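Accompanying notes for the structure given below.
The complex appears here without one of its protein chains, the remainder shown in place.
Which chain is which? They are A, B and C, in the order written, and residues in each are numbered from 1.
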Amino acid sequence: MSGNTFGKLFTVTTFGESHGEALGATIDGCPPGLELCEEDLQRDLDRRRPGSSRHTTQRKEADRVRILSGVFEGRTTGTPIGLLIENTDQRSKDYSRIKDQFRPAHADYTYHHKYGRRDYRGGGRSSARETAMRVAAGAVAKKYLAARGVSVRGYMSRLGPFEMAFKSWDAVEQNAFFSPDAERVPELEAFMDQLRRDQDSVGAEVTVVAEGVPVGLGEPVFDRLDADIAHALMGINAVKGVEIGAGFAAVCQRGSEHRDEMTPEDGFLSNHAGGVLGGISSGQPIVARLALKPTSSITTPGRSVNVHGEAVEVVTRGRHDPCVGIRATPIAEAMVALALMDHWLRQRGQNGEFSG
Amino acid sequence: MSGNTFGKLFTVTTFGESHGEALGATIDGCPPGLELCEEDLQRDLDRRRPGSSRHTTQRKEADRVRILSGVFEGRTTGTPIGLLIENTDQRSKDYSRIKDQFRPAHADYTYHHKYGRRDYRGGGRSSARETAMRVAAGAVAKKYLAARGVSVRGYMSRLGPFEMAFKSWDAVEQNAFFSPDAERVPELEAFMDQLRRDQDSVGAEVTVVAEGVPVGLGEPVFDRLDADIAHALMGINAVKGVEIGAGFAAVCQRGSEHRDEMTPEDGFLSNHAGGVLGGISSGQPIVARLALKPTSSITTPGRSVNVHGEAVEVVTRGRHDPCVGIRATPIAEAMVALALMDHWLRQRGQNGEFSG
Amino acid sequence: MSGNTFGKLFTVTTFGESHGEALGATIDGCPPGLELCEEDLQRDLDRRRPGSSRHTTQRKEADRVRILSGVFEGRTTGTPIGLLIENTDQRSKDYSRIKDQFRPAHADYTYHHKYGRRDYRGGGRSSARETAMRVAAGAVAKKYLAARGVSVRGYMSRLGPFEMAFKSWDAVEQNAFFSPDAERVPELEAFMDQLRRDQDSVGAEVTVVAEGVPVGLGEPVFDRLDADIAHALMGINAVKGVEIGAGFAAVCQRGSEHRDEMTPEDGFLSNHAGGVLGGISSGQPIVARLALKPTSSITTPGRSVNVHGEAVEVVTRGRHDPCVGIRATPIAEAMVALALMDHWLRQRGQNGEFSG
Partner (left out) sequence: MSGNTFGKLFTVTTFGESHGEALGATIDGCPPGLELCEEDLQRDLDRRRPGSSRHTTQRKEADRVRILSGVFEGRTTGTPIGLLIENTDQRSKDYSRIKDQFRPAHADYTYHHKYGRRDYRGGGRSSARETAMRVAAGAVAKKYLAARGVSVRGYMSRLGPFEMAFKSWDAVEQNAFFSPDAERVPELEAFMDQLRRDQDSVGAEVTVVAEGVPVGLGEPVFDRLDADIAHALMGINAVKGVEIGAGFAAVCQRGSEHRDEMTPEDGFLSNHAGGVLGGISSGQPIVARLALKPTSSITTPGRSVNVHGEAVEVVTRGRHDPCVGIRATPIAEAMVALALMDHWLRQRGQNGEFSG
């Protein structure tokens, strides 16, 4: 329990279900004096918002966030920041058919058995809608870090069979896929259109890069920075894998290849470590990748059981993303920013202010 | 800070450096009444112990663990269990040469900058020697879980370029590599011997499987079971990637392929989810994989800098594992067991005893 | 930081300022299946509500609480419960005069120095208005405990020089003072009226009694039940002392007098321990007392300084309670209920369900 709080010093506690009255978050531990307004949060919320392209769910949510406390005369006061988004476009009738069914690859089955009951409307708490609050809270962390020279940015590095090389950060913001290569977008669109015709979905990979992170963030031995980033990213809906730096490719590397050598002139000569050594940031860019599974909600019928143990054929209608990975980029950025922010305060608490 | 404690309800707090006086752990929250003796812990410690084959470091440590509290008349009392292993074979002179150097891909650089000082002897707190206490604590969790029908076992699934198919759990315990396929062992030995002649090291992949886990472990939304397993595994020295179930392969999967369908007769028909749905255990085997980077300590010279910012050529002599992945299997098992144990108690706290 | 969360397993995280937009709370870890509606929370909120008698602040707040999540079809689901109260009667102009002053015995001085800025309107986060959310959250705990035979009730045991003997729980709810002796009420009213004429305020003592608590709640050694109750009660605004059982009277007691003897027929023969032995509940009623200081906001001028270090004469106008202790009874009950609830889940997590 208490699983709905992230962080130790910069803590984010969220509540809310897909079709409940509202989503909320409380940020505790934000340093005082940070300039903050609702627009700062709205920007990232809009990047994550459903219905913004034909490749994502057609649910229309304004996702207008309100700051209810912790900000006075335009600056944070050091007391908790309360955030609220009222749900407006819940079509609960879409879901009533499946209230007794366990949709394959959904949390229906596990919530039902864990709690003995569940809010089946739109997946309840297990819906990706919950991530809106992560994005809002992450925007606070991003703003604090940005003022200290740290940027946290992500892009979609793979969409099913398509691998996208990094071209530029500008490209990322100019297409609905967060592709870092604008030229690949028509290809992705054609693929997604075919996928919809196939009544199917596909997985994706997102890469997050944090630049400007000072050396020294992360704690031995369990709360390493990379361990906490892994916790942050694997905790996002649909994520099945996390890599730092070379990741699984390190299995085939030799020590003479993997180790990042240094010279006085150039510092580190490579970054297989992904910016973390011994669980502590090295000052190099932090590079994390996450694998997202294909959306489970598809209209191709699937075999399952219902709460009575009977066989059922499940067809998920509703409004769903054919690739959850498409909207995952701002969420992944938010989670990395929250992990960095928490370690920033932890580092300062134990070791005092650092120059970075 | 407080980064040296793992878990929320079943907590393990460790201390100790590679060449300090001793390693220790305190387990808090262990249920009372569990039969426990030092031999229960020693078994896994011996599996992890250095010097047990020519393919691992030649440091000789008895690694005899003492239980100092929390057990009375052969059973746990519910109060904290204190564990201690005295260090016996510290050859600190091996390391004095490099006290001012930052060995490439080591934590030397980050510890120095984070704390302003470091115990350079054998890597101090950043040494893999620290994991002995994780193994000891994990053995307590394993014993508790075993009595409830849960097994947590691991094997080496890849060693550099070699991929090992799972043959049997019996095979795993009969070779120094924890290979699940005994027939591959001569190949691995030849490879390791060549690697030593090359003065190099290599990465590895370990797979952990937990069977018998009841449905219902894991909390929405941040402390999902898979997120906590990712935290646990990425927190092990040298780990650069973690996967659950299909892992990164899910990126290329379609929804119709990835989703694990169910029938009343056979239950789940596949396990791409790796035993976790919506962050909560589904009752299927939990399957986690971790990627370990090649050992950084090799005798091939590498470019680096020292604490004065001057160029140095580093050759790490000492006694080191040419593949840290070889001894990682018991450590990975321990960390998964600790994560499961913690969630077992959390589930019981919030939801009462479950049948499982 | 993270100081705005109470509890480890049944956690309550609050936000909100006296004159901000709203007050909110998130309850995480509530067991599923508990029948819960807004009326359950409103009852205790109404007992705490300002403006309900002439002896308390004349601020008029409807204090209508909304449940935004975590309850579905009338029962808790096990996911976080979001609570919200919108502020409606903020007269911020009342306070602008004193924005640069440090009112004596207020948190103005310490918030200013800690955070470098503060929301001065009505005391901001340091206002007793914040306790509304504690009462709302406490009502959830009370309801859960009540269903298991545990009652948590309080009364005012002293008002300045007046000591009230316990007569009946019925009496407590029938007067604005929560006096357990109805006959003393006219005396208290006369005293309060005089106090208002004197432009002064006075302290009070509240006693909380929890009956039906099973043996076994509380953890060695730091998180004893009594230590956590002390933390809970000393954390209420204006509290300067906490006692359990005999409290400070134990200083003069002899061991032969203090120790609560037992017989097979009658169980414990006395309750000097106040229901806690070795930090763990004994099954006897838990008895806690708290001392509340006199309200600092009085209209008698007082010497102080302002943010520029200059001498000022402070007269606090606004709308204030002449005795904060009067409305403290429901708050103290709520905090004891929260501490018990948290330990209930902790006990169950470690030791399994108990009979009680």
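Here is the rule we go by: a contact is a pair of C-beta atoms (placed from the backbone, for glycine too) under 8 Å apart; a residue touches a chain by one contact, two chains touch by 3 or more.
Because the structure is predicted, anything quoted here is derived from the model rather than measured.
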item: Residue touching the undisplayed chain, where the options are C:56, C:295 or C:329; value: C:295
item: Contact partner of the left-out chain, one of C:8, C:121 or C:143; value: C:8
item: Touching residue (missing chain; options A:88, A:194 or A:351); value: A:351
item: Subunit C, residues in touch with the chain not shown (by the definition above); value: 1-6, 8, 14, 102, 104-107, 109-111, 113-116, 125-126, 130, 158, 160-161, 195, 198, 200-205, 215-216, 218-224, 226-235, 237, 239-264, 269, 272-274, 277-283, 291-298, 300, 302-305, 309-311, 325, 346-347, 349-351
item: Chain not shown, touching residues in subunit A; value: 8-9, 29-32, 78-79, 220, 345-346, 348-353
item: Subunit B residues that touch the omitted chain in the full complex; value: 1-5, 7-11, 13-17, 20-24, 26, 28-29, 32-33, 66, 68-70, 72-73, 75, 77-82, 84, 114-119, 124-125, 345
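In the analysis below, only the chains that are shown with their structure count from here on.
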item: Farthest chain (mean CA position) relative to subunit B; value: C
item: Proportion of interface numbers common to subunit B and subunit C (over half same, under half different); value: same
item: Intercentroid distance (Cα basis), subunit C paired with subunit A, Å; value: 38
item: Centre distance in Å when subunit A and subunit B are each reduced to the mean of their C-alpha atoms; value: 26
item: Whole-Å separation of chain centres (CA-atom averages), subunit B against subunit C; value: 45
item: Per-residue overlap in subunit C, given as positions that touch at least 2 other chains; value: 8-9, 29, 32, 78-79, 345
